[in-house]
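See structure below.
Of the protein chains in this complex, all but one are displayed in their positions.
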Amino acid sequence: MDYEITMPRLTDTMESGVIVRWLKSEGDYVKKNEPVVEIETEKAIQEVPAFKDGILKKILAEEGQEVDVGKPIAILEITKEVPITSPPKTQEEEISVKVEEKITPEIVEEASKIGEQIQQQTQAVKEALASPYAKKLSADFGFPLKELQEKGEIPSPAHEKDIREYLYSQYIDKDTLKDLKQYSINIDKLIKDLQGNLSKDNIYRYIKENNIYKLSDIPIFQKRLIEHLSKSATVPTFHIYEAINLKNILDKKEFTITTYILKIFADVMQNHYRTRIYYGNGKYRIYPSSNISVAIAVDEELFSPVIKNIEDKSLKNIQEQLQILREKAQDRKFDPEDFEGGTFSISNLGMFGIDMFDAIIPYNYSGIAAIGIEKNGYVNIVFSFDHRIINGKDAALFVKELKEKFDDVEYIESLK
Amino acid sequence: MLYRDALKKAIDELMEIDDTIVILGEDVGFYGGNYRVTDGLFSKYGEKRVIDTPIAENSIVGNAIGMAFGGLRPVVEIMTVNFSLLAYDQIVNQLAKIRYMSGGDICIPLTIRMPQGVAKQLAAQHSQSFERIFASIPGLKVFTASDSITAYYGLKQAILSDDPVIFLEHLLLYSQDFLFYEINDFDITKQRIVKSGENITLVSCLKILHDSLEAVKEVEKKLGITVEVIELTSLSPLNLDLVYESVKKTKRLVVVSEEPKTGSFTSEIITKVMENCFYYLDAPPLRITAEDTPTPYNRKLELFSIPTPDKIATKIINWGREHGL
Partner (left out) sequence: MNKSLAEKFYYYMKLGREFELRAKEEYMKGNIGGFLHLAIGEEGTHVGAILGFGNGEFFVHYRDHVYAIARGISPKLLMAELFGKITGVSKGKGGSMHFYSSKFNFYGGNAIVGAHIPHAVGLAYAKKYLGKSDGVMVAFGDGSTNSGNFYESLNLAAVYQVPLLFFCENNYYAIGTRIDRVSAFKDLYKKAKDYMIAIQIDGMDVFEVYRAVSLAKEYIQEEGKPYFIEALTYRYESHSMSDSGDYRSPRELKIAKEKDPIDNLLKKAFKESLLTKEFVEEIDRKVEIEIEEAVEFALNSKEPDLEELYKDIFCED
């Protein structure tokens, strides 16, 4: 029969312990009450005995490992017979989970039940009630609270919030009031300052004159972006500018310019491994294939999904991939893999008529190419490189080869 | 810094410069203290200054009073507040009254340190909290230490005070590691804002203060508001100016304590706020306390009998929704 040795609770408050040393090895015979392991708790190191005679069949927690109280640390095969040789190893056992405190959900439920009861009781009361502060406030403003409550214009019990809402609604129309809530504005003061003349125009003039700002929450995606960009800004970066010849591509109607650009970049990246590096956790991750992320903007959001293994893909395939990613962006329905594996990025503002710009490298990427508008068969590209990954010479060679490839008619014609 | 180390640091630093300070209590010396607060002091200062006493609480406090008459500055450790009841005569009839009865002639610079509260399954005789029991006795100062800062600065202030001080600690805080930083003008009698906020004032101390802080995160998320949390560091003298100021701003008061509800010290705080801030209140004050029962051994019942972070959050959220938040 197998018996689990679990992490013992050695003090009143102990939650977990660290295995300091096993005093027995697998296969050893252990007598009841004989120490088998040393455990470190917040207070001290203690020896823990076996509770049964048997053979230490398997040690589940290594020395130095921290284990929660109640979790198994070894398996003992209960036997009174001292073995002569070490026993044959049997298969690992299914390990049952520790005895947990199954309390909280029940108690929380109970507590909220009690809460509900109280709520029901108080809801039954429908007299004209008001908090001391609500009363004080309505007295200050000089309106008949009780009467208004009986008419149903102010709820009961009334709180500060109800009084203010009522008061404001007397002066300011509903929509304006709703909009005002977004401003960092003291409405009490507004009413006082504008005495009587609380027309919409007047209110917004007041807001402008006093430089009152609107407070806007930052959407989660934006917060994430801010975080990311702030990190990118700490990276040592250098730039290379180059005008690239698109004449050989412009007359191709079947595939878009972006598709060609991706393909050509991918091919060239194959000859420059440093552009295929992602800098992660103090190590270089060198990817064998060319994986490029493309910036896609939808409304106010910006996504940079990655197309992978581009060098092996046909132009048609690349174009389809781009389309799929754009659709995913519209629905905001990406898979996590869509953002993994990239090492280089491309951003294009040409469609907005921008001549030349400078883009920020996605954090830990080797670089990014910022592409402007096509003019007379040329585009301006500003390359930014992460100096931690690639140095000036390697970057220059990369850009040089790119340039040559765009000029190379034979090569471009061979692309499929 | 560990809470227990902060307490030791305070005692040790003062003992170094003032040899009238002596420690006495059960297991405080040779053994190093049941919560290891006095660990190492026995070998450093010797048995004349770190005195192991028998289990005789009434005599421990009684003797300490006599030592104070004689010019010493005793620091008593009672193993837990539960046993302080055996010394309650010395504390209430003697310690709290001698200065007054002598017309101010005799000072008793004596500190009684002791932990309280529900730890884990120690059952009814070992799980009590006694804020009300001491704070309601005129003549006693009553301080609490909720983290390493109040532990260190508060205990120093207590020991240096020429008056008797009951210094309440909590069983579950000793091994906790709290942020520690230096403060120049610390005064334990002023109370302490540990987190600022706009819509609710929450007052608490000792371990349940930390549970409340955890609950507050949930409350703020669910109600979309902010909560100001005030640590009650001195129950007597009870200067609540900080609380009044805060309630006038937030208009709502929640008091959280591990004492059983009826007659608990929460009542005193709420009464004082009613007296001073009545017209500012936008909701009836909320009291979150232990149930009016002894503490049971069974863990499920034990947790049911005291406020836990989940319960504190649920109660505040329900109450907030009911009262205009």
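Lettered A and B in written order, each chain numbered from 1.
Operating definition for what follows: contacts are C-beta pairs under 8 Å (C-beta built on N, C-alpha and C of every residue); 3 or more make two chains touch, one makes a residue touch a chain.
Note that the structure is predicted; figures quoted are calculated from it, not measured.
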For the full complex, contacts between the hidden chain and the displayed ones involve A, B
Sole touch to the unshown chain from B:46, B:237, B:263 or B:294: residue B:294
Where chain B meets the left-out chain, the residues are 26-27, 30-32, 34-36, 39, 52-56, 58-59, 82-83, 86, 120-126, 291, 293-294, 296-301, 304-305
For chain A, residues touching the missing partner are 6, 8-12, 33, 41, 43-44, 46, 48, 51, 69-70, 98-99, 106-107, 110
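The rule is short, and it goes like this: only the chains that are shown with their structure count from here on.
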Note: chain B sits from chain A at a C-alpha centroid distance in Å of 41
The residues of chain B that touch chain A in their complex are 36, 119-122, 172, 175, 251, 278-283, 299-300, 303-304, 308, 310-311, 314-315, 318, 322-324
Per the touch rule, the chain A residues reaching chain B in their complex are 12-13, 42-43, 101, 103-104, 106-108, 110-112, 115-116, 118-119, 122, 131-136, 157, 159-162
